[in-house]
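Here's the structure, in structure tokens; my notes come after.
All protein chains but one are shown at their positions in the complex.
Let's turn to chain A:
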Amino acid sequence: MTQDSLVADNLPYLDISDPGFSIRSSEVMNAREASWCARTNYGLAVLRYDDVQKLLRHPKLRQGSYRWPALNDVTGEFARWWESMLLSQEGDNHARLRRMANPAFSPKLITTLAPKFTELATMLIDEFAPKGECDFIAEFTEPYATGVICELLGLPFERWRELADIAAEMGLALGVTFKKDLPTIEAATKRLFDYVEELVEARRAAPKDDFIGMLIKANEDKSQLSDQELLDMIVLAIFGGIDTTRNQLGLAMATFIEHPEQWALLAERPELGRAAVEEVMRVRPTVTWVTREAVEDFTYNDTPIEKGTTLHLFSQSATSDPRVFDDASFDITAERKPHFGFGGGAHHCLGHFIARGDMTEALKLLSQRLKNPRFNGEVEWLPDSGNTGAIRMPIAFDPA
């Protein structure tokens, strides 16, 4: 991509495709002080709160991650799905698909789902709590995030492992090692489509009045929802729901381990559960950047931005921006401006009510059952950019 007009500017440069690059590094903070944006190997990185907020829904920008496979020089079945699913669509097509999916993710559902979240979390904690230690990812966040999706899709919880493995392997596509991991990603994508096709056939034979049932009904009119769109949408629900929540809850635990007084406070005051979710997503979002692309040439903050330029809106950098957050330290009792962990604008995360609800119930319960949590061995992390999180997190705690 040519960025000639920008090269002339004295903008800082960040090599964001380096697996060692950290979204939380002093390099990023220094760049944020030097300028509202930095040049990167993928276009521009937007670093300050006010600019991220404005650019999330700027009329000259579209959702940009549809080009993520192309930027990584990747083709195949994952790329086909990624480029055609809801998140990558714009305009009328996007609106049609979004209106169709919305009812299955409405906030009214949360009230009915909350007891199920608690039941699921209790069952998982009961399994490992007596030991006083666990791998928090393998024994909690992964089965929990997947169990929630099983609930949403009307699948028996016993099938969680299969789905979790697929989601984790497909999730590698969102990291900076996308191309290297392509064979694993392609194999996982094929398994998921096979799984979903089988599921749709079973549901056609035995209809249910749920998310999949609703999509199957819409699919009776192929102009409303084609066969491929039906499969793509279910794959998105599985992919989008598991990996993100798994990672975000792991990041929550890591953050609380570093702030034990906040964990104790949450245990005492469970009504802070929702605020805890928001505060974790402000300081350690799994989605470390939201991607936009210029649909035409325009000028922003005196910087010419050419059509086709990719902008990465750095969520964590924006929500620790000292221009907006006087004291940006982790505090679940603080009144905060909104974070960007669910993106924003037309592509605001579809599943956010469910994610907020399930993470709230999980953190409330965990803080009461796992006292004094601490790391208990090496934590294995995904790269600290793209979609980040822990793969393995051994912790010890005092069971309560």
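One rule holds in what follows: contacts are C-beta pairs under 8 Å (C-beta built on N, C-alpha and C of every residue); 3 or more make two chains touch, one makes a residue touch a chain; residues count from 1.
By our rule, contacts and distances are computed from a predicted model.
Chemist: Name the absent chain by its UniProt protein name; which of "Spore germination protein (Amino acid permease)", "Ferredoxin", "FdrA protein" or "Macrolide ABC transporter ATP-binding protein" is it?
Modeler: Its record in UniProt gives the absent chain the protein name "Ferredoxin".
Chemist: Out of A:64, A:344, A:357 or A:386, which touches the unshown chain?
Modeler: A:344
Chemist: Can you tell me which of A:57, A:159 or A:392 touches the chain that was removed from the display?
Modeler: A:57
Chemist: With respect to the chain omitted from the figure, which of A:24, A:80 or A:98 is a touching residue?
Modeler: Going through A:24, A:80 or A:98 one by one, A:98 is the residue touching the chain not shown.
Chemist: Given that one chain is not shown, which residue among A:159, A:191, A:259 or A:352 touches it?
Modeler: Residue touching the absent chain, from the options given: A:352.
Chemist: Which chain A residues would touch the chain omitted from the figure, given the whole complex?
Modeler: The list for chain A reads 53, 57, 59, 94-95, 98-99, 102-103, 106-108, 338, 342, 344-346, 348-349, 352.
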